[in-house]
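Only one protein chain is missing; all other protein chains are in place.
Entry: chain A
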Amino acid sequence: MPQLRSLLPAILFTIAYAAVSLSVTNSYYQLVLTLVPVWAVFGLSWNLLSGYTGLISFGHAAFFGIGAYTTALGQIYFDLSPWLLIPIAAMLGGIAGLLIGFPTFRLQGHYFALAMLAYPLAILYVFEWLGFQEVTLPMKRDAPIAYMQFGDPRLYTLLALAIMLATIVLTRIIEQSRFGMALLAIKQNEAAAEAAGINTLAWKLRAITLSGAIAAAIGAFYAQVLLVVTPQSVFGMLVSAQALTVAMFGGVGTVWGPVIGSVILIPLAEILHAEAGDRFPGIQGVIFGFAIICVILVAPEGLFWKLRDLLRKRFPRKANAAPDASQPATATVTPLHTEPRKRAAGSEVVLEVRNLSRSFGGLKAVQNVSFKLHKNEILGIIGPNGAGKTTLFNLLNGFLRPDEGEVLIDGRNMSGERPHTICEAGIGRTFQVMRPFLRMSILDNVVVGAYVRAKTEDEARKLAADAVARVGLSDVADRVAGELSTKELRLMELARALAGQPRILLLDETLAGLGHGEADEVVAVIRQLARDGITIAIIEHTMQAMVRLVDSFVVLDHGAVITEGEPEVVTRDNRVIEAYLGKKWVAHAPH
């Protein structure tokens, strides 16, 4: 549950707004006052999906329209009251969200946005075809209250405000829970989230279901205010655009964004329409568009973030400012000097790869690879650039499906499972190209990785704090990932993988881009992890650091294993030298 304090501004805002609206007797201004929270809620529902997951929906009108037609048709054909129809609309909207989300979440980025655009337009034609071009809500002169047809327009505003407050509270609850963290993680890096054990599809489906339900509920209410429903007015492009406009103008990914956007834009549009439109018809659109362009140029992330940044600059928070300014904390890891670890020969096999193959068109990226990973071993997977090392990892952790072969984890075939399932089974991984959640703090980044094991929020925080400590980042745990150095990011990724308490860690070029001293620090951390009982497979194409780190090597070239064995043997192998340096160097190699 969100703390009451974080809801206080929302509650105060709602009360102030209600007070203002109660004092307005002009029915036109009251209508504008009603529409502000309506569009704010619609923006919030869009924000819940698109703001937090980053999957832009151009088609939220689909849900809005379903809601609107539910109230209209429910009253006409079944004589139901809107008090009942609005919850029904929310339910239908949720179902629509699920039905739309399930196929559409296969797409990403622009493709997702475009596919979403199609739904309301398609539904629009269905409703036209069904003959619902113009539907009017029947006027109930005898039982207006039972049918939500208030004589006093202020009641509409109050009702809309109640829906808005409820939506804000709901959004807040989500924001501060595992749900919100999962969505934020998806937004910043879906692959990393999935690898960290987050079932991204499930969370996204929950988000779109909830988002659809809210959009449909407010659509249903909107029909009650508008009294006439036409496909264009509820499924049209402009409706979907309205959600984007208010949210993007006010600020994406925050509960205040759509509210700010709506409070400014809706009255502005109406005032322009009323004041300028009568004298210079059409000018209102020009001014409105121009205002939006200017704000987006000045504050591309929306007004909320811009204002927040300005305020932070002017009044930096004292608690944080003191240590940061005087002496920027950095991660320090003291390399522990320990005797080389001897692996217990013939210990139990935790991961076995059998005849794994994968092609991309004609390119055989991985062919017929087999090896075994023993408990508590550090296995180095080496090979020149393009040898198929990362593809192999992607096959192991489920990003890719193998064409052939098996991946056995503790004897169980897990090939073809989704990444989060494999993560649950105890395999963590890091990435060659780091995939931090840039706007989140180190600790929050790591918490995302802990959810796979943690039952409660507290447990997740604890696991995350442990993991951060193990890699030596405790001092900088509050810093935002965007400010970190490469080494710190590498360690943070390691911590994120660790937070899920994996038994096997797949490290993809963890040493890449590090200076000599930095590499040593990271190597020390990895050694310590191995001593703590974690089995590690590490990819690297520079051999130097590896030779001292690993117990054995698997060498890949052109997607196939060319040799495997202990470091001393492998580094002298002619085939390895040839793969790395070319044929003519084989002669110079020491024998």
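Following the convention adopted for this analysis, contacts are C-beta pairs under 8 Å (C-beta built on N, C-alpha and C of every residue); 3 or more make two chains touch, one makes a residue touch a chain; residues count from 1.
Methods note: contacts and distances are computed from a predicted model.
According to its UniProt record, the chain left out of view corresponds to "Branched-chain amino acid ABC transporter substrate-binding protein" among "Quinol:cytochrome c oxidoreductase pentaheme cytochrome subunit", "1,2-phenylacetyl-CoA epoxidase subunit PaaC", "Peptide/nickel transport system permease protein" or "Branched-chain amino acid ABC transporter substrate-binding protein".
Considering A:Tyr29, A:Phe179, A:Phe399 or A:Tyr580, the position touching the chain not shown turns out to be A:Tyr29 (whole complex).
Across A:Pro9, A:Gly109 or A:Pro138, the residue that sits in touch with the chain not pictured is A:Pro138.
Taking the complete complex into account, residues 16-17, 20, 23-24, 26-29, 31-33, 35-36, 125, 128-129, 131, 133-134, 136, 138-139, 226-228, 230, 232-233, 236, 238, 263, 267, 270-271, 273-275, 277-278, 281-282, 284-285 of chain A touch the chain not shown.
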